[in-house]
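All protein chains but one are shown in place.
In this document, chain identifiers A and B correspond to the written order of the chains, with residue numbering beginning at 1 in each.
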Amino acid sequence: MKRKIPLAICLIMGVVMIIQFFIPHPISLAFNRTINNWVIVLMAFALILAIGNLIRHHGIRISHRQANWPYSAVTLLGMFAMAIIGLIWGIEPESLYQKIYLNIFAPLSASMFALLAYYMTSAAYRAFKARSLEATLLLASAFVVMIGFMPFAQYLHPRLPAFAEWIMQVPNMASQRGILFGIAFGAIATAMKIILGIERSWLGGKE
Amino acid sequence: MRWYERIAAIDRRIIYIILSVLVIIPFFIPFTMKQNIMPQTQRLYNFIDSLPPNDKAIILSLDYTPQTMPETHPMAIAILSHCFAKNIPVVGMSFDPQAPGLAIDAFTTVVDGINLNALTREDSVIYGEDYVYLGWKSGRVAAEIQMGESIADVFPRDYFSISIDSLPLMQRVKNYKQVSIAIIIAGADYPQDWILYPQARYGVRVGAGLTAVMSPKYYPFLQTGQLSGLLSGMKGAAEYETLLLKNGYVKQLGKAETGMNSQSLIHILIIVFIILGNIGFFFSRKRK
Partner (left out) sequence: MWGLTACAVSVQYTVFIILILAISIVPPTDVIAHDHPNDAGSSIIISWTPSQDNEQIERYIIFRKTLQDNEFTNIGFVKNTVFTFVDDQVQDTLSYQYKIGALADNKLYYSHPSNEIRSYPQNFHTGRINILVGIIIFGILLVIFVFRAKLGKKIFIRKIPGLEAVEEAVGRATEMGKPILYVPGLGDIDYTSTIASMNILGEVAKKIAVYDTPLIVCNRWSVTYTVAKEVVREAFATEGRPDRFKEDYVRYLTEAQFGFAAAVNGIMVREQPATNFFIGSFWAESLIMAETGAQIGAIQIAGTDQVLQLPFFVAACDYTLIGEELYAASAYLSRQPLLLGSLKAQDYGKLLVLLLIFVLTILAFLNINLLPILTIQ
């Protein structure tokens, strides 16, 4: 029973939402909007559980003075501070909340993004070795594209930039589209398996 | 440790230090590398350059965030510089909530730079007459479609809460009929919706400025003509700055050129390290 009810709900809702896609009637659209609103409400309740877990996890680390507990203190301080500031003083464009967001959070996010330059360099140095034919092709095309997009590429060979552009537009796009086809079918198959109850590992428990 | 083992296992901290130095150098020792202009950049430039002054406006949808700012912010500044130099009116807007701050910065940077050297009204750029910024709106796709009928219905007030009916520019730019092209500068998949809806329904031309990672996705749209031009990443911005300098619209290159110099040096660094790593790998394998 514990597994049958979720499977039944999954089957009914899955089939109903597929049918809804083919019915443009206002009743069908209103139903779709209602379901989307329910999802938002569910997410809000799940957020309470999630934040509870966050507070519990970091609270235990602080109270037991576990290794690196100051980071947990900073995490909880940041969370409560932003929540209180937003609730009391609002989140309008000129509010303290927005100032903190734009002057602390946004630069921190940009800095994390900037780390990619370092990580790309060390990853390329470590991984781009001609161990096999495929690795050599990867290496060669990476070279051509990197050099081809540099300003002085035209001095090395006048057709190098165009060749680099061709690699991006033809073999790269072709393989991307092939992978996308596979992903699309995989996603369809996974969704149908879950709706029809063939795939049950998301439920856990014995089959 | 043999020499080939050393070069195959260089400490990554050394790599990071060299990288940091190479990124910083172009900011202190400026140099110019001649840009190879890509066809898609030239197309967008030619289109804007062909527009008559004081006629139809350009819609500039600034939808980028701080994370993608190094690539996209110079694009916004370059296009604004071009438009104002040619007296092409600009209607700015944003559909990403993080974008307005950056959009205002782009407008302020360009407008202040022009007005500082202006002697007459003709040389100046005046808010409300030469450009407006309408701010952020949610419901991006619905807003894009509705602007085909009336921009004022979507943005009754601008970013500064001024009623747009009172702005001289918006008294004549009512909908897409008075717009020559909509240029979207974004770090996300926004231009596709402009092609699907406003272009399909109202025939408005669309151009885009995207991060280098996203650009390949839009090459098919360039081939079909649905995109009138595309700036790809920081390179695209640097190319546009080069075109502006070459044609006398600006007196010096912008930040994208400096950024491209850093990027080029880093690419050379990556290539050098890859070569070193492979040399070390080959000799190690040969030794075994």
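To be clear about the criterion, contacts are C-beta pairs under 8 Å (C-beta built on N, C-alpha and C of every residue); 3 or more make two chains touch, one makes a residue touch a chain.
Keep in mind that what you see is a predicted model, and the values were worked out from it rather than measured.
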TODO: Pick out which of A:29, A:156 or A:170 touches the chain that's been left out of the picture.
DONE: A:29
Open item on the list: For the chain left out of this view, which of A:12, A:112, A:137 or A:156 touches it?
Closed with: A:112
Open item on the list: Give me the chain B residues in contact with the hidden chain, please.
Closed with: 12, 67, 149, 177, 203, 213-214
Task: Contact footprint on chain A, counting only the chain that is left out - done: 18, 21-26, 28-29, 39, 42-43, 46-51, 53-54, 56-57, 67-68, 71, 105, 108-109, 112-113, 115-116, 119-120, 122-124, 126-128, 138, 176, 178-183, 185-194, 196, 198-199, 201-207
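FYI, only the chains that are shown with their structure count from here on.
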Task: Distance between the centres, which are taken as Cα means, of chain B and chain A, whole angstrom - done: 25
Task: chain A to chain B touching residues, read off their complex - done: 93, 102, 106-107, 109-110, 113, 117-118, 120-122, 124-126, 128-131, 139, 142-143, 146-147, 149-154, 161, 165, 168-169, 172-173, 176
TODO: Report the residues of chain B in contact with chain A in the complex, numbered from low to high.
DONE: 10, 12, 15-16, 19, 23, 33-36, 38, 65-69, 98, 100-101, 216, 219-220, 235, 238, 260, 264, 266-271, 273-274, 276-278, 281-282
